[in-house]
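All protein chains but one are shown in place.
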Amino acid sequence: MIHSDTKLPDLPPPRRSDGAFGWIRANLFSSVTNTLLTLFAVYLIYIGVVPVIKWALIDASWVGETRDDCAVGGACWVFIKTRLNQFVYGFYPEEFYWRVNCVFLLFASLIALLITEKTPNKKSIVIFTLTAFPVITFYLVYGGAFGLEVVETHKWGGLMLTLILAVVGIVAALPFGILLALGRRSTMPVIKTFCTLFIEIWRGVPLITVLFMASVMLPLFIPEEIVFDKLLRALIGIVMFQSAYMAEVVRGGLQAIPKGQYEAASALGLSYWKMMGLIILPQALKLMIPGIVNTFIALFKDTSLVLIIGLLDLLAIVQAGLADAKWAGYSVEGYVFVGLVFWVFCFGMSRYSQALEKKLDTGHKS
Amino acid sequence: MPEKKKDLAKGHTAFWNDPEKRSMLYQIIMLVFLIICGAYIVSNTLHNLDSRGIKTGFDFLWSEAGFGINQSLIEYDESHSYGRTFFVGLLNTILVASIGIIIATVLGFIIGIARLSNNWLIAKISAVYIETFRNIPLLLQIFFWYFAVLRPLPRPKQSIEFFDVFFLNNRGLALPDPNFVEGFGWVLVAFVLSLLVVFGVRRWAKVRQDATGKSFPIVSISLAIMLGLPALTYFIVGSPINWEVPTLRGFNYRGGITVIPEFLALLLALSVYTAAFIAEIVRSGILSINKGQTEASLALGLSRPKMLKLVIIPQAMRVIIPPLTSQYLNLVKNSSLATAIGYPDLVSVFAGTTLNQTGQAIEVIAMTMAVYLTLSLLISLFMNWYNKRIALVER
Amino acid sequence: MVEMRSVNKWYGDFHVLKDINIMVRRGERIVLCGPSGSGKSTTIRCINRLEEHQTGDIIVAGTPLTNDLKNIEVIRREVGMVFQHFNLFPHLTVLENCCLAPVWVRKMPKKEAEEIAMNYLQRVKIPDQALKYPGQLSGGQQQRVAIARSLCMNPEVMLFDEPTSALDPEMIKEVLDTMIELAEDGMTMLCVTHEMGFAKTVANRVVFMDGGQIIEENNPNEFFNNPQSERTQLFLSQILQH
Amino acid sequence: MVEMRSVNKWYGDFHVLKDINIMVRRGERIVLCGPSGSGKSTTIRCINRLEEHQTGDIIVAGTPLTNDLKNIEVIRREVGMVFQHFNLFPHLTVLENCCLAPVWVRKMPKKEAEEIAMNYLQRVKIPDQALKYPGQLSGGQQQRVAIARSLCMNPEVMLFDEPTSALDPEMIKEVLDTMIELAEDGMTMLCVTHEMGFAKTVANRVVFMDGGQIIEENNPNEFFNNPQSERTQLFLSQILQH
Partner (left out) sequence: ASTVKSVQKRGYVQCGVTTGLPGFSNPNDKGKWQGIDVDVCRAVAAATLGDANKVKYTPLTAKERFTALQSGEIDVLSRVTTWTITRDASLGLNFTGVTYYDGQGFMVSKELGVKSAKELDGASVCIQSGTTTELNLADYFRQNEMEFEPVVFDTADQTAKGFEAGRCDVLTSDQSQLYALRIKLSKPDKAMVLPEVISKEPLGPVVRQGDDQWFNLVKWTLFAMVNAEELGLTSSNIEKEKKSKNPEVQRFISGEGSKSLGISSDWAYQIVKQVGNYGEIFERNVGSSSPLKIDRGLNKLWTKGGIQYAPPMR
């Protein structure tokens, strides 16, 4: 029995006869439990979100110069506005803001170039970002060459310091992380043991004790003649700590490279370091980017801990601003502002890493 | 054992080209380098300590501390030693970390599962929760919770009361403290007895379910027995516990047990923050389970909750455990941020006040780090053991 | 037993099932075949609501398949399904796999469920593997466990979605044998398969699908020896070349 | 060219290679066959030190294979190897894959290396794919790139480890053709393969291994038509059944 020998036409799907209402039914009220959950969720939103919006947007004050310009009951964003420069640049001299801005601009454009798909010559941009860019940044921000006046590190602060700590931390941790990961996979027991111990110890202790050690105890361990800048010492602590985490990311990346790649490389006569440098690491690094971004997010958030050792990062400088008697009582605004800044950065990065992970995921199957 | 003759032409091999000798050389160089570095640091430190007249050694642990701590699980006052402050801090760290781990795990699992709910609103709220708390520094959240907890609470005089025995105010939550008097032994006996009974009932219920398929409200009955029997005994024997109910005297409630706001804030911050990460782990763990498993369960007629409980979660655990372990480790380490709001944990009490009063930074920091390393190690060991156990079931 | 009346289904804008009409009576054995992507899997997955159809009616054992969760539950209980990739639960033993649904869905005593399970395991000839984990079995054995697992729910209809296509040749036979036995015992079956030998042996009717529609439906004899439609002829010539 | 003298190898306690003696003269083409797990791969992997043998001598192009890194380097330069799974470098283009070793190991100028590479790509008939990435090629094309990559180092001997077993049937032919051409040009080859047609066409000798030992060694004619050992006969009967 033939049903129909002609090809039936492709019809468009039926419009949901029940429209938005049907969607709501299917997604919110499909069963009793579901309905209860929905009501619960609506209640949560009602008690959680409504007052916040009222406080932060509707009743808030935006214009003015002093606290008298702020209405009671709403958020006083005036406070943030008047101190914004300080929150971004710390106590960096105002006349030199342009130097920091240049770095911000350069950094932003490099990042933009790196995350867009179709940038030509990505390799050289990566190399530029990892080598020349830090040098340029150093001379621009710190000065001391090309006729730029020196700006001491203790004047650095705010978002700028947060970014510097995080970026330097991650960039410097990468090579150490790679070495440690290679060491941990080594067949030489001494090196393997050392790297494993190093990684596990740094991963096992809280960052604030590491920062404490770096900031006030490090000078005990080195000869009196050698002096390090405080910021530099905090950075050393962060880099040590971070390289342990980075090593684990790298190890994961290395493990994902099939054994055949190692064999093919040795069969072609490449030596260990050439094999690593030309074949394994370039492939592994690509796989590691999501992991690196995630580590970076963690580090970025952790930079707020330098407050405990007296560096004026974004959180610390906002707190210092809150201590100003002229603005006493606006701490919520301050914290919300800091939270928002951190959130925007971290959320953006985590979205990027998720997208990347997805891409790599499909990329592997094909 | 095969007899292994080491191979030919050994004599010809240049020392530098023999990989074994070469790796030996590397290792010796590394070792020497490490020893030199170590020696250098040690000698510098010794020299610096000496030239600056700083005392060393662990004698300080036995001298009187002289400062107060507002939460201690063991008996402590100003006249106790610095060594004891170490244990006070350690126990406080363990307290907040272990409760934090439990809450974070429960919350994380709930939210991770809710994230996959087919109720659109619930799924979205969970997503917002995760994305919010994951992306804001913990330190900031601790500050937030501290002031969020403190601000709405009244002063002690206007405390919020529950049943005249619990009092909530900005000094914390005051609870009655049980003092055991004679006759309490019977209650204990009754409790043990009730445990035995419950155990028996559960066995019986399981046998009955296996035999007849009828399920038995085990949880509620067990609870009733476990609470009822001791309570009955308690009244029969004549209330052998003197509840020391906190009373308002002077500035504050005295007597009883007080849960301080620092603890609450830290606990909230740690659990809420870590739960966001755990939720993501749970979600990806569940998603990692092959779609076929879901389909097979549905085709067998299992409902969604049962499917999660019987099929998906047991398999997902294998994927979940390793990253979960590192979240636990993070939580323990993050508990050291207690120092920011003055919760008396190890870092705050020992690596803070004690270090400052004694000035013996090296000893104190070394002890502190050793504690964290040990805790990390213990957690890792336990989780690895657990992972092995479930992995075995799986195979 | 199973009735599909002008069922239509879309994936987004893609029209996968076009006006499908199938009627399976109690005790009937229907084989569904057709080229890859023709919508065979989708059809049988609609029957126990692993996929949702958009228009048309599906009625299983007298219960109409609607959005009502109660009905879906009833239908799923009455319909057993065997997948291409077995989909056994790897964390449970073979016996536990079989008992899971009877105990938790049918609220059967464990003892009884185990007895039934052993009974069906016997029927698929692997009672001795009951305490092993699926990972320890060969593909053919796993598929037989999957069949036993479905049978334990005592379903009215069994759906098979290419049960042998993930198996090595030696194993195909053992699974087909099991299925033939099942058919001989009078089980109602709706089976997607390319095993034409099986179709010839047990099917009451063969349904041929292409491009989301049913092209031809006939008894096996007619279907194989005297296909009516051009597309069927083409398909059969390809299949039989193998 | 390649000489193995009573080579023995253990994996832990497991004796994989037992007293292997193979002699490959310049221009000779040897095919190594035997059942799975018989140690064929291990044997040829010992030749360029992807595995370490424990006793016995291996001499390649006059250089003894010892722990001496210099010797290993020399040997690896003289020995090309093609793997079952191609093992191309996915992050480099085809051309870069080919030039990598000449540039970094032989320290050849890039220009020259590229010329040579294009030359060999021409020979394996895919010069037009030079700028693509391996992921964009079919399996057969990838394997031909792998052959070209080895040839670029201008090796004295080529080792092949089941170069066609991961390929679809249509692609097997194109790879085998490439290998036959190579053989006709006089390349010294040691080849693990189950392609008996290939063995008959080009091999000077066929070596049959089982259980880590060499069971039989003969010219292809004798080997296929008049196998001496029972195990060879069994093996051949299984292979030729296909």
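Per-chain residue numbering starts at 1, and chain names A, B, C and D are given in the order in which the chains are listed.
Note that in this section a contact is a pair of C-beta atoms (placed from the backbone, for glycine too) under 8 Å apart; a residue touches a chain by one contact, two chains touch by 3 or more.
Computed from a predicted structure; not experimentally measured.
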Contacts of the unshown chain among the visible ones are A, B
Out of B:M30, B:I54 or B:V319, point to the residue that touches the absent chain in the complete complex. B:I54
Where B:Y26, B:F147 or B:Y386 are the choices, the one touching the absent chain is B:F147
Identified contact with the non-displayed chain, of B:F67, B:F166, B:F191 or B:Y386: B:F67
If the hidden chain were put back, which residues of chain A would touch it? 86, 90-91, 152, 154-155, 157, 212, 215-220, 224-225, 227, 230, 308-310, 319-320, 322-325, 328-329, 331
Contacts of chain B with the missing chain: which residues? 48-49, 51-55, 66-70, 78, 147, 150-151, 153, 155, 170-171, 249-252, 254, 261-262, 339-342, 344, 348, 352-353, 355-357, 359, 361
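Just so it is clear, only the chains that are shown with their structure count from here on.
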The larger set of C-beta contacts, choosing between B-C and A-B, lies at A-B
Just how far, in Å, is the C-alpha centre of chain D from the one of chain A? 48
Chain centres from averaged Cα atoms put chain B and chain D apart, in whole Å, by 57
Residues on chain C engaged by chain B in the complex (per definition of touch): 48-50, 73, 76-77, 79-81, 83, 85, 87-91, 100-101, 103-112, 133, 135-136, 146, 149-150, 153
Help me check something: in the complex, which residues belonging to chain C touch chain A? 8, 10, 12-15, 18-19, 21, 54-55, 67, 69, 211-218, 228-231
Name, in rising order, each residue of chain B that touches chain A in their complex. 23, 26-27, 30-31, 34, 41, 44-45, 48-49, 51, 117-122, 125, 131-132, 134-140, 143-144, 147, 329, 333-334, 336-337, 339-340, 347, 351, 361-362, 365, 368-369, 372-373, 376-377
